[in-house]
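Every protein chain except one is present and positioned as in the full complex.
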Amino acid sequence: MSDTRLIHGQSLGAVRGERVLFRDVSVEAKAGDLVLLRGANGTGITTLLRQLAGLSPPQAGEIERSASHHWIGHTNGLKAHETPRTHLQHWAKVWGSEADIDDILKRTSLRRPADVPSRMLSAGQKRRTALGRLKLVSRKLWLLDEPFNALDTDGQAYLAEMIEAHRADGGAVIAALHGAAPVKASSEVAL
Amino acid sequence: MSDTRLIHGQSLGAVRGERVLFRDVSVEAKAGDLVLLRGANGTGITTLLRQLAGLSPPQAGEIERSASHHWIGHTNGLKAHETPRTHLQHWAKVWGSEADIDDILKRTSLRRPADVPSRMLSAGQKRRTALGRLKLVSRKLWLLDEPFNALDTDGQAYLAEMIEAHRADGGAVIAALHGAAPVKASSEVAL
Amino acid sequence: MSNPAPLFSAFRQALSEAWASGAGLLLPIGFFSGTAMLVPFTLGDEAETLAKIGPGVLWLALALASLVTLERVFQADLQDGALDLWVQEEASISLIALTKTLAHWLISGAPLILMAPILGRLLGVPFEDMVPAMAAYGIGGFTFFLWGGVAAALAAGVARAGLLIALIAIPFFVPAIIFGTLSLTEGFDGASILFLSAACLFALGVAPAAMGAALRLAAE
Amino acid sequence: MSNPAPLFSAFRQALSEAWASGAGLLLPIGFFSGTAMLVPFTLGDEAETLAKIGPGVLWLALALASLVTLERVFQADLQDGALDLWVQEEASISLIALTKTLAHWLISGAPLILMAPILGRLLGVPFEDMVPAMAAYGIGGFTFFLWGGVAAALAAGVARAGLLIALIAIPFFVPAIIFGTLSLTEGFDGASILFLSAACLFALGVAPAAMGAALRLAAE
Partner (left out) sequence: MWSILANPHRFMGFSKIAIPITIGLGLILSAWSLYQGLWVVPPVPAQGGDIARAMFIHVPSAWLCMGLYVGLAGASFVWFIWRHELADVAARAIAPIGAGYTALCFATGAIWGEPTWGKAWRNVILYDSRLMSVLVLLFLFIGYMALRAALDTRQKAARAGAILAMVGLINVPIIKFSVDLWKESTIHQPSSVIRFGEAAAENVGIHPVFLVPLMIGFFGQLLFVSGLIMLLMRAEIFGQQADAILARRLSEA
């Protein structure tokens, strides 16, 4: 069992300003898992996810990582001058990916705006571009912060499918999510 | 009937780049209405809503307005240095509102982060602050672009309640929304 | 404008924005140290040369301050959606823009003027020459901020257009710079201070409308 | 670093970013016109004074270009989330930052150096004096960009800290400015060009690590 554990955060804690956001929170993801992080606005879900991604050091507890991960945050990571195509091409090069960019653009329904700079894209198109990164290289762990936001009905269904396929493939997903989940979680962590 | 019509956009059209986004779209809202704007990502819902708000001139068609409106867009309109409290105080002064800011902060569950600058707020807290503006002065028409995004379950229920109360009060709401709606629309406009 | 409340609020908001961004304290200190440290190195060490360029350096600092500050203000307004809110106000966006410009001039421009005598001293300009010059710096600096605001508003929609702004604004700075420089030697007796004031009044008449139109465009 | 692909991509991305933001074409034109127009006005009319300050003005332009460009680069990276992505890369963020700095120097700094002879001509500096000076401007300018990058990275997390950046960077600029100015008179014969190169190498050794650490901090 423990050989398929991809990430394990133990007794994590975070302080912001003079406030303890959360403490003694543990998160674990094994191959095939979908862990949903749940909590009211401002309880520190984003903070926890950033700790798991290694973006900010946990103020208490420890994190063990045994797999590489993909990150999609509240912001999409697109530069204003980048188009969906150049964004994906750029990260494909960085990651040494051989993926077919045109195919990814087609699957994420970005063929039409493929060459429009991101500052003119709609909210959903920006999010779709970021989701395209997940297809560039295969990484076991996906860390997603409210990934369904801004997506239309089709987009949400497509992302749910992607997540299921990734789990079936031996991957794991840790996602922050409010409201009804369009996917079935294997476990939830409440903050 | 027509004396309660708050806004009427007739045969509206929009072009972006070399693409016709939409044409011949008509939107109308009467007292008590909740009009949902529906469509896939990038079909021009935000563009249409901005035309209705008078932010960009329609490239075809005409808009008649007979009521003042509140606007909540994809961006929340908060300055980086503003806290929820100072943001609401500021707009209260601009609009000559006598509303009790503390009460609004309480209702939107912003009492705790009331004095945290917006660049440190969580996504949901920023959205709640923007929603607080709706309570500063009473305006017949609300124009909301994906207002449920980033809100937690309580927040979504609270906003749905606010919308219902506003409709019962003789107001109208035009909202862009993807996926399942937590509110019952009186009509939908598909793009 | 029957109701001045929006303008007061815009003023207050802009004041605290400028203050929070560090422009208030840091701008004068930054220029002060920058000028005091770099200029003597690059320009040689002769006291005479320094004294000659001292007043000019301050004009440059004011021109720069206006560009740097206002560019960021209007671009931030666009990005965080505050511009959308202002444009939908009944209060004219031109007056709002004017009010914001005034606030930012107070925070970023005025302290530079107050420090003029000290800076002059450092560069070897006699104290007596600097004090009357402050009026000229005040009027000229505000003129810079007005034109700088027009350029910044025009470029607000463009991704990071710092230098486009400079390119647009600089031609409009020229009259104020000429009359301002002339008035430094002439003092209050000459005609230049009158021309400088005329340039400022003209900017006050034209710039707000242009800023308003440009901001509306940026919001689209 | 076994795999150079991330660095090449970072370089390409930064190049096109700089180009798209207009820095490539507009920065040299902006400074060119700004300097050519404003400096003679503010600094008096004597050819001698102009010739004396000409080379110094170019140093200032380079210093300013480094601050203006890099501040925006790292702040934008933070706001649009691209910094989050870079920080999570295996490739060291220090090297990425160095690569981006190089790209921005190429787009915004190098053209200024190429224009130096023309600008010098305009300000009355003899052509022969300017051409050998270009090497000094090249080395010195890159040094500015390195230190400017450190300051910009440090200030990236702070809301709009343009002047904080100047305040941090300027002290680090001083050695390059001193040796650079000296080397202009000495030419390639003197020791100053060696000291200038040493200053650049030192920056090259220290700045990337500092930028990396500062960017990590900003991402937190």
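So that you can tell them apart, the chains are marked A, B, C and D in the order they are listed, and the count of residues begins at 1 in each.
Following the convention adopted for this analysis, a residue touches a chain if its C-beta (ideal position, glycine included) is under 8 Å from a C-beta of that chain, and two chains touch if they have at least 3 such contacts.
Bear in mind the structure is a predicted one, so any value in this text is a computation, not a measurement.
**Q** Would you mind spotting which of B:D24, B:D100, B:D115 or B:E188 touches the chain that isn't drawn?
**A** Missing-chain contact among the listed residues: B:D24.
**Q** Based on the whole complex, identify which of C:L62, C:I139 or C:I170 touches the chain you can't see.
**A** Considering the complete complex, C:I170 is the one touching the chain left out.
**Q** If the missing chain were put back, which residues of chain C would it touch?
**A** 150, 154-155, 157-158, 161, 164, 167-168, 170-172, 174-175, 178, 181-182, 202, 206-207, 210, 213-214, 217, 220
Here is the rule we use: only the chains that are shown with their structure count from here on.
**Q** Please work out the Cα centroid separation of chain A and chain B, and write it as a whole number of Å.
**A** Whole-Å distance between the two chain centres: 28.
**Q** Distance from the CA centroid of chain A to that of chain C, rounded to the nearest Å?
**A** Centre-to-centre distance between chain A and chain C: 44 Å.
**Q** I'd like the Å distance between the centres of chain B and chain C, where a centre is the mean of that chain's Cα atoms.
**A** Those two chain centres are 36 Å apart.
**Q** Please list all residues of chain B that touch 2 or more other chains.
**A** 74, 80-81
**Q** Using the touch definition from the top, which residues of chain D touch two or more other chains?
**A** 20-21, 76, 159-160
**Q** Within their complex, state which residues of chain A touch chain D.
**A** 50, 53-57, 69, 71, 73-82, 86, 90-91, 93-94, 96, 117
**Q** Write out the stretch or stretches of chain B touching chain A in their complex.
**A** Listed in rising order, the residues of chain B that touch chain A are 16-17, 19, 39-42, 45-46, 74, 109, 112-113, 116, 120-125, 127-128, 146, 148-156, 178-180, 182.
**Q** Considering the complex alone, what residue numbers of chain C touch chain B?
**A** Interface residues on the chain C side: 3, 5-6, 8-10, 12-13, 16-17, 20-21, 76, 79-82, 84-85, 87-89, 91, 219-220.
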